[in-house]
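With one protein chain withheld, the remaining protein chains of the complex are depicted in position.
Per-chain numbering from 1; labels A and B assigned in written order.
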Amino acid sequence: MLAAILAAGFAVGATYALIGVTYNIMFSASRVMSFTAGQLGMAGGVLGALFINRLGLPILPGFILALAGCALIGLVTEIVAVRPVLKALDQHLYVLSTLAFALMIQTFTAIEWSTEPQPFPRLLGIGEGGPLDEKFWLPVVACAATIIGLELLYRRTLVGRAFLAIAEDNFAARALGLPERNLRMASFALAGAVGGLAGFAGGELLLAFFANGATLNFFGFVPVALGGLGNNRGAVIGGLALGVFQQAANFLMGGVVAGVAVFVVFIIVLLVAPQGLFGAPAARRV
Amino acid sequence: MSLTRRALVRASAATLALPAIIRSARAAAEPIRVGWLATFTGPLSSPTIGFDRGVKWAVEQVNGSGGVNGRMIEVISRDTQGDPTKAVNATQDVISRQKVHAIFGPVNSGELLATTPIMARARMPSLVAGVVNSLIDPVKYPNAFRVTPSNAQWDDAVRNYCQNIMKVKKVAITADATGYGTSAHDDSVASFKKAGLEVVYDAVIDPAQPDVTPDMLRAKNAGAEVMVSWTVSAGMAARMMNARAALNWDVPIAGHPALGTGEIGKLVDKPEYWEKVYQVGYRSCSYGPDGKLPKPNQDFVDSVKGKFPLADTSLWWIASGVDAIRLISEAVAKTGSSDSDKIIGYWNTLQMWPGLYGHYSFTPQEHNGFLGSDVVMSKANTQRDGAFDLAPGYV
Partner (left out) sequence: MRALIPYALIAVAALALPLFANDYWAVIGARAAVYWVLVAGLNLVVGYGGQLAIGWVALLTLGSYTAAILVARLDLDPFLAYAAGGIVGALAGVVVGLPALRLRTFYFAMTTLGFATIVTQVALAWQSVTGGGIGLPGPAMSPPFDSAWGFYLLCLGFAAVVTWMTANVGSSRYGRSLVAIRDAEVAAEATGISKARLLTIVFLFSGFTAGVAGGLFATLQSYITPEAFSFDLSVTFFIAILVGGRGSILGPLIGTILLTLLPEVAAPLVAWSTFLYAALLLAIVLLMPGGIAALLDFRNRKPLESHRSILPQPDRVRALLDHGQVRENITLRNVVLAFGGVRAIDGLDITIRAGAVHGLIGPNGSGKTTTLNVISGYYAPQEGEAFLGTRVLPHGAPQTRSAMGIARTFQTPRVIGEASVLQNVMIGATIDGRASFVEAALTLPRHRSDEKRLTARAMDALSVVGLSSLAGVRADRLQHSELRFVEIARALVGRPAFLLLDEPAAGLSTDEIKRLGTLIKAVAEAGTGVLLVEHHADLIFDICDEVTVLNLGKELAAGTPAEIRAHKEVVSAYLGA
């Protein structure tokens, strides 16, 4: 019993964490929180099922194409919904533009793909549905790989350092001659790929379902809020904790009550610690 | 001739009746307008696909053979997307603006609960394709006739199968956390207990929950001999079957007709995980030992084969759509009028009316017309042309 809860909890938690990382990557590059983060996860699952199940591609090319597709969505998000409103960041128009774009992605998928959950391909064929089945540990592996990959990117490569510089101080970075716009586009593509990976790795668990976008958007945001904006380690801890809490609540209290409990805990924690549990205080305003 | 008072009354009555005569003369050529409100798009749209094929086919049949007393049937369809607010608008639209003579739909309980009082206010003859028990009330809604089983009848079918054919005592009851699921869960738990069965586990499960192993495990530990499932979510049903297999548990699953939807076949990890699943079905849409449907339905299937697909939906939805149009056209044909009172009055006289879907009987006091014994259990993974094999144990 405990094994089943932990397996499912870590699996969905890792998916949430990856969506949290998606939020963070976009935020670092642009100071924008985007409603499309969850939709990228949904798209990862749907594109995976589309390329592998419907179009019959082998797993690896299907995987690469799904991630590329999500990266493209990330890129389009930057061009359509983020760049035009960056000038008026303090008016928070990005909340509206990304919400609109996210709704467009979601309804488009509902109409053109399906409103019913569709099967997601079995990737490796390891495990027989028990707690050690691949569908439970694939998201965890994907999450770990992403965190390590991002660390290597940020610490070891020039591009990664440029990302960090932008995240630290946008104006200064531009003054140093960094190609801020290109880096931002690259960040959004990267965020798209990470979000897509979340949906792809969690696909066997969550299926290829249009409504996953809204769910992942909310539950992927919770670890960001808890872990502090821009803090990937916080997002991973927050995501895993949320996943396990949610599954335990489902088990102990049942569907409806559990859903309410998660929201209530989230709002209370947020009000008590608006910067998140590992976050830094807000910047100067005057 | 002296002008008596009686003659005066008679004369004025005739004058008053004149417009009515003109109206009915005009009505003879006027089409019979049927409001068809359904969920053509959106997450709850799969039944409508079936219903709509039946409606269209039946209308073609009637109109192709010259209509009803020379009057064509005109279907005015509105997509409500399963949204009660759109359903209310659409209902008022077909009643007040399109001036329909009868309404079929909407097809989701949340919408029906809202539109039923509105149709009653307009005394609009309406055929209800929804299972919620409270939708039918001949006193409050004398215009509404149920042409599907009620929830209680579904429940009866499942419970009878558990109790009398599978002969089990301990059941687990699950439902999804939607409007339909929560109410079905409560009704079902109550009726199983009342019948003397032991409900060892019951749960309302979020249909988006990615893993239902804990629920299945608890049901197993509680000693359940059958899992009763009330969910329309193919995802949740398939997850239950996958979890059952992962637990090496060979408990039968019985419940909602959606357990047999083709989506589940795609979502179970292995085809055999769909074995030992029994869903609510109908005699009219079940294959007998000879592999044939009952005669009228076999004839219907043979005649429409190739004209529209049957395999991607359930035959009973198509059959229900056909029956709805036939019930309306027959009422107009038999009474010679499309007035509300005439149609309602005619439906109230039906006794064991043989539809493609089932037998309907209505009286002014009883509008739950579907014959209970037409509801049976089917083997969920045996769908061919939208119909199913009977579950084991039926004669």
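To be clear about the criterion, contacts are C-beta pairs under 8 Å (C-beta built on N, C-alpha and C of every residue); 3 or more make two chains touch, one makes a residue touch a chain.
Just so it is clear, the structure is predicted and the values come from calculations on it, not from any experiment.
Among the residues A:95, A:165, A:178 or A:277, only A:95 touches the chain that is left out of the figure. Checked against the full complex, the candidates B:56, B:71 or B:86 give a single residue touching the omitted chain, namely B:86. Among A:3, A:152 or A:264, only A:264 touches the chain left out of the display.
The hidden chain makes contact, of the residues B:59, B:132 or B:315, with B:132.
In the full complex, chain A touches the omitted chain through residues 33, 80-81, 84-85, 91-93, 95-97, 99-101, 103-104, 107-108, 111, 214, 218, 221, 225, 256-257, 259-260, 263-264, 266-267, 270-271, 274, 282, 284-286.
Listed for chain B, the residues touching the missing chain in the whole complex are 40-42, 78-79, 81-86, 88-89, 92-93, 95-97, 108-111, 113-114, 116-118, 132, 134, 177-184, 186, 204.
Note that in this section only the chains that are shown with their structure count from here on.
Inter-chain centre distance (chain A to chain B, centres taken as mean C-alpha positions): 41 Å.
On the side of chain A, the complex with chain B involves touching residues 1, 4-5, 7-8, 11-12, 110-111, 115-119, 122, 128-130, 133, 136, 202, 205-207, 209, 211-212, 215, 247, 250-251, 254-256, 258-259. Of all residues in chain B, only 41-46, 176-177, 182, 203-206, 208-211, 213-215, 217-218, 233-235, 242-243, 245-246, 263, 266-267, 269 touch chain A in the complex they form.
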